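The other protein chains are all here in position, but one chain of the complex has been omitted.
Letters are used for the chains, namely A and B, taken in the order the chains are written, and counting of residues starts over at 1 for each.
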Amino acid sequence: MNTSRQIGSKVLYFLLTLLALLVIYAPIAWLFLASISTRADLLATPPRWIPEHPTLKNYLDILVPGTAVSEVARTFKITLGNSLLVALTTTVISLVIGSLAAYALARLRLPFRNTVFFGVLSVRMIPEISLVIPLYIIAARLSILNKPIVLILTYLSFALPFTIWMLTTFFETVPEELEDAALIDGSSRLNTLFRVVIPVAAPGIISTALFTFLLAWDEFFFALIFTSTVAAKTVPVAIAEFTGRYAVDITAMMTGGILAALPPVLLALIFQRFIVSGLSAGAVKG
Amino acid sequence: MRAVSRLVFVVVLLALVVMSAAGCASPQQASGPKVVKVLAMQQAGPTPEEMNAIVAKFNQSSPNVKVEIEYVSYDALHDKIVTAMATNPPSYDVVLVDDIWYAEFVKNGYLWDVTDKIDQNTKQEVFSTAWDITSVNGRIYGMPWLLDQKYFYYNTEILEKAGVDVPQTWEDLIEASRKIKEMGLVEYPIVWSWAQAEAAICDFVALLYGNGGTFVDSNGNPAFNNEKGVQVVEWMVKTVDEGLSNPASISYVEEDVRNVFSQGKAAFALNWLYMYDLAALNPDESQVVGKVGLGLVPAFKGSGVPSATINGSMGFSVIDKSPNREEAWEYVKFLTSEPIQKEYSAHLLPVWSGNYEGQALEELKSLNESNPVTVPAFSAQIVYAHVRPKVPFYPEFSKALQLALQEALTKQKSPAQALNDAAAKWNELATK
Partner (left out) sequence: MSIPAVKPNAMTLTQQRLRDGFWLILPGLLVIFGITLFPIIYTFVLSFTETPISNPAPQGFVGFRNYLYFLSNPVFWAAIRRTLYFTVVSVGAELILGMGLALLIHARPFGWQFLRTSLIIPWAIPTIVNGAMWRWIYNADYGALNGLLYQLGIIDRYRAWLSEPVTAMNLVIVADIWHSVPFIALILQAALATIPRELEEAAAVDGANVWQRFWKIRFPLLQPAILVALVIRTVEAFRVFDIIYVITQGGPAFGTVTISYLTYLESFSYGRLGGGAALSFLISAFTLIMALLYIRLLYREDLR
């Protein structure tokens, strides 16, 4: 390959990279700019790409609310807390229960492995809308509506099939010899799981945890129907509430959006190594 | 396989356990004060603090009843009410209902018929057009609470510069608009909310009744597609063609109208009450502060009415199958009672006509900055406010009519054709 061709393709790839980055960051930048704009800046035609009077007022309204601010903004922080509680609990429980099942499916060469595997995945085929009403009725009867537990239980039923599937795949990548060595040394199955398999499959477990957290953090419709006050309201519901009967509080909504996106994005960025390694194991194994 | 069948057995067992727990659990309290749960809306009338204060007052005065109140956004309100009906007892005892849902809810049996619980005095003192909101087929299913209608807004500065009076008829308004446009004061003098949304129907209702038309005839058959209705839509199209109505109106809803008007880019607009505070008094939101006038919505000459507008209010209703419906009704009465409404009328105009006369009127007007203008405008306009048809299939029909209006405005169909198609959809839904 001659050098000019090499340089040519290097330049081309770099330009493509820039293009990709532009497409990725442009909408986010717009979102961010809206959150630091005043309403007057937002409503300019043609749009002011940089706000004339950038302000942090929108953030203050949500983070340190005064009295002249909407109810939604004032309670936003609480909904962030609720989301965090629900997502973390769902993730932790899901990982624990899921690991047990995944280990069995991956290692024990059970005759009913495939049945269980696909049975559990097929539960995800039902559109979630149809489960809302019956679950609502049950939750009402058990008096758990508008409490975080109802969301945790519901999300667990969605997340577990996914968790089990991913973890099974990751556990299958752990070399059997490691386990066999431990078993021969007298360790029980459970012990082996915790001392040997999990540490080795740790990257995959972390990426599964991340996926589960995102799934729970993201969920909107069930949260909308099952919660009604700050006792359990989560962040997606709060964002939807910036829409009034006629007016939409755009600056507040965009600000809320940035705040709502921060935890999952930060977590994803911190653990990105694991996302990649997790995906690669999953991709190779299928 | 033994193991598989064992698994299945245990799982089914648990599912049954959950079912029976759900079946046997009775969330109803055995003793203590009766709980009345209220579902209200955010950004509706009084602030949540004020609403909570009203609840506290009621709880104090009624030791056997405990009212709890929750707030959701308008978009979620309908779905929350509908879902709440799925449980026994229902999740809410009192709900805030939008005008256009009353027919649907009554048909499905959600709401308690309170016609006989309303005394004569109340019946007479509350505006008669307010009862239109909560009445279906002659029976009353709730107390009107949040009265809202579209008002006629005009830019006083533009009118002054053009040397025109405030128009009383649509014909006069056209004349004024032509002059304003000729003088180059505004490119499009009139702005509407004709997007393919409920907003377009609201404007259509105002214009239709302003032409002496009605939505349905005395037999309940569609009348909006008769010559009066067609004339109205033809008029709408013509104003856009002539460049008097802002062509972007075809995709505008109320917020867009507010934005355009607040930037001084329109001389005339129809909108709900909420626009007044923001456009006339709030310099952060508007460039036409101090230049906003409120008038009676015009009507067409020869229509026989001085004005006509859309009545888009909300009422509080009691759920029929609530176990505490008597107590719930007591709360509704309390919430909508004259003293309470008077106390919080800085944010919510009362439904009692007595508040708009004499001394009470003066007190009402002085409560906040906008009341001196909005209060007289309200009481003058409310008697000419018309509701949309109270049929249970209204949501589905509304979509068809929205489409028809849009098709006529974008010239995909003639006004007559579009309206007739909508009427055909009405007939189809009515006979289902």
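Here are some notes:
Methods note: a residue touches a chain if its C-beta (ideal position, glycine included) is under 8 Å from a C-beta of that chain, and two chains touch if they have at least 3 such contacts.
Note that this is a predicted model, so its numbers are computed, not measured.
Contact with the undisplayed chain is limited, among A:60, A:85, A:131 or A:178, to A:131. Within the set B:335, B:403 or B:423, the residue that contacts the chain not displayed is B:403. In the full complex, chain A touches the hidden chain at residues 9-10, 13-14, 16-18, 20-21, 23-28, 30-31, 34, 42-47, 49, 97-98, 100-101, 103-105, 108-110, 116, 118, 120-135, 137-138, 153-154, 156-157, 160-161, 164, 186, 189, 214, 217-218, 220-221, 235-236, 239-240, 250, 253-254, 257-258, 260-261, 264-265, 267-269, 272, 275-277, 279-280, 282-286. Residues of chain B in touch with the missing chain: 2-3, 6-7, 10-12, 14-15, 17-19, 22, 78-79, 82-83, 85-86, 104, 108-110, 195-197, 248, 250-252, 256, 259, 321, 395-396, 399, 402-403, 406.
Everything that follows uses one rule, which is that only the chains that are shown with their structure count from here on.
Chain B makes touch with chain A in their complex at residues 1, 3-4, 7, 18-19, 21-23, 25, 27, 39, 41-44, 47-48, 70-76, 79-80, 83, 86-87, 91, 253-255, 258-259, 263, 272, 274, 284-285.
Those residues of chain A whose C-beta lies close enough to touch chain B in the complex are 38-40, 43, 70-72, 110-112, 115-116, 132-133, 136-138, 140-143, 145, 224-225, 228-229, 240-248.
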